[in-house]
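Quick notes on the structure that follows.
Only one protein chain is missing; all other protein chains are in place.
Entry: subunit A
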Amino acid sequence: MYSFDLDRPVTLEAALAALKAEDAQPLGGGQTLIPALKQRLAAPSRLVSLAAIPDLCGIDLEGETLTIGAATPHAMVAGQAGAYPALAALAGGIGDPAVRNRGTIGGSLANNDPSACYPAAVLGSGAVICTNIREIAADDFFEGMFATALEDGEIIIRVRFPVPQAACYRKFDHPASRFALAGAFVARFPGSVRVAITGVSEEGVFRWSEAEAALSARFAPDALEGVSLPPEGMIEDLHGSSAYRAHLAGVMTRRAVAAMV
């Protein structure tokens, strides 16, 4: 690791001020950033930990809206987001217990790993990402592999989820990393269905509009018969071909729907 200073502010104001320093970077749970620093893939002058700021951590239900602070660890969402069971289950399936005790929703979304779980929940739910300067709809937030709409110095403060009538996430775990080799988040709202696919596309998480249309017409696993993703543009690596991943995305989507009917 290159050398840097580490700040642990306890207020959001102090964190935002510290992040104004040149080449300063926020630190969430460090479960992605610390391995990246070890490989010298990043060289911040200063890391500003968000973990000690009480306002950024916690889960709040108001009516049909569940709000999660950016620095809330996955384990807390798994244990306390019972108002949105599919989201709690997704958080409880990320990595392993030690990763879940440190990793945060804000870090996961800012990182936008093409195989990560939370981006599928956020896009599949039509959640809103609230930053220190604006609110960003999920449809406008994810901009391709490891890319998001966040500007320099902009940090995620919280994420607002509309709680659907029913939802389910199904992932085919990569057996070593436990990231999604393919994952599908299906959410059913009055009059609409959203389907978000992760782990599959070179563009990162995306909405599968044909599946959404088919399921909006009739919500049943066999409504997806004949609906498939083309292998073009899908991730191809030693763990699976692009055709395999495209197929697996369909299987995960059908399994999610089957679990909901």
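By our rule, a contact is a pair of C-beta atoms (placed from the backbone, for glycine too) under 8 Å apart; a residue touches a chain by one contact, two chains touch by 3 or more; residues count from 1.
FYI, contacts and distances are computed from a predicted model.
Trainee: Given that one chain of this complex has been left out, which of "Isoquinoline 1-oxidoreductase, alpha subunit", "Hydrogenase maturation factor", "ABC transporter ATP-binding protein" or "Carbon-monoxide dehydrogenase small subunit" is its protein name according to UniProt?
Mentor: Options "Isoquinoline 1-oxidoreductase, alpha subunit", "Hydrogenase maturation factor", "ABC transporter ATP-binding protein" or "Carbon-monoxide dehydrogenase small subunit" considered; the missing chain's recorded name is "Carbon-monoxide dehydrogenase small subunit".
Trainee: For the chain left off this view, which of A:Ala14, A:Ala83, A:Val99 or A:Ala220 is in contact with it?
Mentor: That would be A:Val99, which touches the missing chain.
Trainee: Per the definition of touch given earlier, which of A:Arg178, A:His239 or A:Arg255 contacts the omitted chain?
Mentor: Selected residue, touching the omitted chain: A:Arg178.
Trainee: Touching residues of subunit A against the unshown chain: what are they?
Mentor: Residues 1-6, 8, 30-31, 34-35, 37-38, 46-47, 49, 51, 75, 95-99, 101-102, 176-178 of subunit A touch the chain that is not shown.
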